[in-house]
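Missing here: one protein chain of the complex. Every other protein chain is in place.
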Amino acid sequence: MQITLVQGLLMLLVGFICSIDQQTEAFYWFRPMVASFFTGIVLGDVQLGVQCGAVAELAYLGMTNVGGTVPPDPLFAGIMTVVLAYTTGQTPEAALGLSYPFALLAQALGILFKTLYSFVPHKLDAYAAEGNVKSFNGLIVAVTVLQSLVFGVVIFLCVYALQAPIQAFVNAFPTWVTHGFEIAGGVLPAVGLAMLLLTTLKPETYPYLFIGFIVECVLANIVTSDGTAVFANVLPVAVLGTALAAINYAYEKKIDETAAKISSVSNGGDSDGI
Amino acid sequence: MQITLVQGLLMLLVGFICSIDQQTEAFYWFRPMVASFFTGIVLGDVQLGVQCGAVAELAYLGMTNVGGTVPPDPLFAGIMTVVLAYTTGQTPEAALGLSYPFALLAQALGILFKTLYSFVPHKLDAYAAEGNVKSFNGLIVAVTVLQSLVFGVVIFLCVYALQAPIQAFVNAFPTWVTHGFEIAGGVLPAVGLAMLLLTTLKPETYPYLFIGFIVECVLANIVTSDGTAVFANVLPVAVLGTALAAINYAYEKKIDETAAKISSVSNGGDSDGI
Amino acid sequence: MQITLVQGLLMLLVGFICSIDQQTEAFYWFRPMVASFFTGIVLGDVQLGVQCGAVAELAYLGMTNVGGTVPPDPLFAGIMTVVLAYTTGQTPEAALGLSYPFALLAQALGILFKTLYSFVPHKLDAYAAEGNVKSFNGLIVAVTVLQSLVFGVVIFLCVYALQAPIQAFVNAFPTWVTHGFEIAGGVLPAVGLAMLLLTTLKPETYPYLFIGFIVECVLANIVTSDGTAVFANVLPVAVLGTALAAINYAYEKKIDETAAKISSVSNGGDSDGI
Amino acid sequence: MASNDENDEVTPTAANGEKLGKLTSQDITKLGLLSIFEQIAFSFERMQAPGFTSNMLPAFKKIYGDSDEDLKEFMTYNMEFMNTEPHMATLLQGVVLSMEEKHEDRELIKGVRNGLFGPLAGLGDSIFWFTILPITAAISCSLAQSGSILGPIIFIAVYLVVGLSRIFFAHLGYGIGNKALTSIGENTKYLTKAAGILGTTVIGALIPSYVTVAFADTLVFGVDGSSTVQSVFNQIMPNILPLAVVFAIYALFKKKHANVMYIILGIILISILMSFLGWM
Amino acid sequence: MASNDENDEVTPTAANGEKLGKLTSQDITKLGLLSIFEQIAFSFERMQAPGFTSNMLPAFKKIYGDSDEDLKEFMTYNMEFMNTEPHMATLLQGVVLSMEEKHEDRELIKGVRNGLFGPLAGLGDSIFWFTILPITAAISCSLAQSGSILGPIIFIAVYLVVGLSRIFFAHLGYGIGNKALTSIGENTKYLTKAAGILGTTVIGALIPSYVTVAFADTLVFGVDGSSTVQSVFNQIMPNILPLAVVFAIYALFKKKHANVMYIILGIILISILMSFLGWM
Partner (left out) sequence: MASNDENDEVTPTAANGEKLGKLTSQDITKLGLLSIFEQIAFSFERMQAPGFTSNMLPAFKKIYGDSDEDLKEFMTYNMEFMNTEPHMATLLQGVVLSMEEKHEDRELIKGVRNGLFGPLAGLGDSIFWFTILPITAAISCSLAQSGSILGPIIFIAVYLVVGLSRIFFAHLGYGIGNKALTSIGENTKYLTKAAGILGTTVIGALIPSYVTVAFADTLVFGVDGSSTVQSVFNQIMPNILPLAVVFAIYALFKKKHANVMYIILGIILISILMSFLGWM
């Protein structure tokens, strides 16, 4: 399918808005689940947008900016997965794999901005020393808008200007390559999960990983007589996890509080003795 | 179906016996599971009695007299659900809803007796001061029998004397009303469970509610190839709950005992120091 | 089926090797899972060997030599279950029951050796007093080889020499007797499990027995649409059990460490006070 | 049975061979049986005091013979307010009689009686009302729903055992005597909590099993009406509606102190409305 | 809303009736809304300092009026390095303003600001990045996979609430003031651990749900080619391959400090190889 100029410009707008959200982490519209949805609306194939959003969201689940880092970009991944599926007719899984270079491009762009913008705080220091609120606010708004404008334009270029070469490129793939991308689409969520584990996995949380795993293995295999899964998502495990976390919370606290009580009593006893 | 005079009189007897049991809480024959069963036997439709007993038992599960309170009456509910299903041909679920006014009537009666009987202990105080065992025992037996006799007679009236007007009344219902009663029959157990939660739900038991809920959601959906449930009841969850309670018991005790040991040691140390 | 002389002699070899392994507990080739497999290879019916190994392994799971005791012999049980199924055409379950006298025979033999060999350490004491390493090692190797040779020969006799009378004996059984042996084959694993419980069941592990039981009841009943079990073995429960053990480990340690910390602090306080 | 009784009168030792003072093991068993009637003549004024007092009289007379003075004192202090869980009441009766037999100070006995019934009520209610009843009911109902009489039969059988367990509790209380009263208090705490955990787990399990709240299959939405409303709830989590309803009612009780009568009426009315609208 | 605002200006008390100093409840709500932009002008140099400072200026001016000296000091110390989880940043802004209003020593305020953002980042990341995101994503994806727009709609709705929860965190922080700062530290520890348990449980559940690694049904072995390779893995444990892959990648990150870019490229290349060989 072709993308029209109007659609391309609308995508510039979507890109701009979602990029502002990405800078602020305000409402998580920069996540593929939302960005793909908006892209689907613009391209007139909402269902495709939603499906691509699901595929990309899972793969980029662990791509967080925790600690101020910049991961392969979920916003570009979300948008380009839909665009590539739309223009080349690939499955969402294959399109996800193909979108990867764009996610890297945007990652580089993000790092660039956050490095270049190191001049900003020095300027702001000066305004602060003067108590110049107006200039202070003016500058931070300006650089924010500028960054998102650049992102919007780059999205426009990727979406609209590059479509012909991309289509030609992808159409030249033999089926085993595109099937390879599909396989990769199924494996990629493992990257996100492994990244999440990097921060959440500790000696004391290890057991819970396996509890969650085993329970979901069970849930996922409970089907009605017509073969549909009874438990469509991980919410039941989340409920269970909340229960387990609460039980742990109670024990940890009880142990520490009992200890604190004794310590204070025995300290009291000591001071009496002196 | 019609209820004969003999059946009505037999129900007076059933009512009397179950009411004695209700006053003493001896063998729980006042619960719908048993009362409905006996009613079914008297009416000659045991299966209906048993089914109505199941429906009513669940709805009145939380209707306990904990603390000496008087809830809507499970005994009347158990008996009248069967009677109404039998005489009007409604489903057990609908009959349960229709039986509700009778449960309220008996509740009022129960409160009345327990209030009126406040004169009894004063009499008994007097006998106690005299050491008059015979009169003491005589009075408490007499008032007990009297209360149950009244309950038996009221049951006779509800079952036998009122059947014609009730039938006429119920037959006038459009189907959406009776279907409404059926829906209510499915929801009513929620009331009993919520009442149970009022006493059992505490910060430390909260997590277990959700564990029980999730596990039973799983169990309830495990079916054999011919669609029958493998786990027919909550016994497996009860076994699991026992295990969890035992684990908690062990921790709580270990923490407190460790604390007690230290306290006594450190106190000992203090007294040495002085 | 007949067992040839060559097969009989090969079984002598298998018996010798597995018996060495049984004395050393080196690689667990004395367990039915392996011994039956080797027997199946020798008899030319590998599949039968493997199936009999599964049946016998489960029944002898709890037959350990913990503490130096000698249980009914798993090695003979493993070998003879295959041999009996092969020569008499019974099912593995029935053959397991029939193999029982042979397991008792080998148990007696084992006890005999471990009793008779009590002379060995006295000899070894003497060599030790002389610092005579060569004789020391020579003797312990000799008695080990001797014991296994005897086991090998007994196996040869049971397998080859006795086959005609056994066949005649078993063929005389009415079907209800052999079906009885089959039933026993299904019950016998209970003996092994009960024996395992003798050492593992303690007040603090009790709850986990039931957790394992309930969870496996669930797992065992989760089937795909074509009726095959999704979870083919207890590995998922073992993973879960590991998680639960780790959680317990963390709590036990936290409680004791917190206690130790307080004790040392309060002792410190005391010594300051003196 | 009767001859066995006689037999024991001659050798007044407990089953475990220990001397029991004036009371025999049979006397305590009888106490347990009488205690089945512990709750008769219940009134809001003194609640279980009449039955509590009455049940102990035969054994008390055996200890104090014809001493009218003691009898009067005994009856009088036991007629004070009493409300506990009936099985725990039996245990307490055992304790009281054991202390009477050892001629403990009556003020002390009264203190024990009045101080323990509260905590014991908590424990007993957790076990008998909030754990045994739901489990037994759930098992029987699962059998009874299809009309099988095994349902009520199992229920009756379980409660026969539960009812007669009073004999056990009488012996337990008598055995404890005034020895380990502090440890009763301690253990009551742990056992109540453990029973609470078990009970709550079971209640959690009863929600999906026995509460039915589901929209009609004919209630659809979307432009083409392709999805049923119920399917959306199922996709979020099965049985989420029953769970929500239970919590809603719980909140009405807890926060608004709603009367159960109005709640039941409300449910019936809303159900009829749902039926009228064809939503359920 | 506006009239309501006016109203409150007249009676500057919090919702709970307590006097709030110069700042009204509305001022704190505004702080929460402004804090949505806390992370703008983010650079590696000072990270969130610009937004953190800017958001607080309206409220600060209300406290200190035209005092230029205080404004300069305030802007300057807040421009120091700042990086925390954005919702926790809002809480911290509340704390800072509350302390400013009480005219606490600025060195102390600065110490609190700089000492708390680290632990709060840990807590906030556990809750928002590692728990809420995976759960919300998983629920939406389950709906979205079949193309239902309920997926993104639920996602957007959840994050609308999450985003606006900044208002709550502003009030929370302002309420805490400098009162219970030590207890913040303590509770942060427990809450972080509890959130970690929940998050890890959910991640464990996501592995079988969303990672797909399976050999092709045509990949068989054995003399007669009767067993598929995949069936052997299934027989050992379902989803054992996804679990293994996640741990393998985890190990690459943890032990070899691998770059995510190369890992993704590697997966794509291996996948294409598997496709070429017909193994998957």
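Going by the order they are written in, the chains are A, B, C, D and E; count residues from 1 in each one.
Definition applied: a contact is a pair of C-beta atoms (placed from the backbone, for glycine too) under 8 Å apart; a residue touches a chain by one contact, two chains touch by 3 or more.
Remember, it's a predicted structure, so these values are computed and weren't measured experimentally.
Student: I'd like to know which visible chains would be in contact with the absent chain if the whole complex were considered.
Tutor: The undisplayed chain, in the complete complex, is in contact with B, C, D, E.
Student: Among C:Phe16, C:Phe76, C:Tyr100 or C:Phe156, exactly one should touch the missing chain; which is it?
Tutor: Considering all chains, including the one not shown, the answer is C:Tyr100.
Student: Please identify which residue in C:Ile17, C:Leu109 or C:Val191 touches the non-displayed chain.
Tutor: C:Val191
Student: If I consider the whole complex, including the chain that's not displayed, which of C:Met1, C:Val120, C:Leu149 or C:Leu162 touches that chain?
Tutor: Hidden-chain contact among the options goes to C:Val120.
Student: Could I get the residues of chain B that touch the absent chain, sorted low to high?
Tutor: 230-233, 235-236, 239
Student: Spell out the interface residues on chain D facing the chain that's missing from view.
Tutor: 139, 142-143, 148, 150
Student: Name every residue on chain C in touch with the hidden partner chain.
Tutor: Contact residues on chain C toward the absent chain are 23-29, 31, 33-34, 36-37, 46-48, 50-51, 53-55, 57-58, 61, 63-64, 66-68, 71-72, 97, 100, 104, 114-118, 120-122, 124-125, 127-131, 133, 136-137, 139-141, 143-144, 176-177, 179-184, 186-191, 193-202, 204-206, 208-217, 219-221, 232-235, 237-238, 240-242, 244-246, 248-249, 252-253.
In the analysis below, only the chains that are shown with their structure count from here on.
Student: What are the mutual neighbours of chain A and chain C in this structure?
Tutor: Per touch definition, common to chain A and chain C: B, E.
Student: Name the chain whose C-alpha centroid is most distant from the C-alpha centroid of chain E.
Tutor: Following the centroid criterion, the farthest chain would be C.
Student: Considering A-D alongside B-D, which chain pair is linked by more C-beta pairs in contact?
Tutor: B-D
Student: Where the CA atoms of chain A average out and where those of chain E average out, how many Å apart are those spots?
Tutor: It comes to 11 Å between the two C-alpha centres.
Student: Can you list every residue of chain E that touches 2 or more other chains, as numbers and ranges?
Tutor: 139, 142-143, 148, 237-238
Student: Indicate the residues of chain B shared as contacts by at least two other chains.
Tutor: In chain B, residues 204, 206, 208, 210-211, 213-214, 217-219, 221-222, 240, 242, 244, 246, 251-252, 255, 259, 262, 266, 270, 273 touch at least two other chains, as defined above.
Student: Dump the list of chain pairs that touch, please.
Tutor: Between chains, contact exists in these pairs: A-B, A-C, A-D, A-E, B-C, B-D, C-E, D-E.
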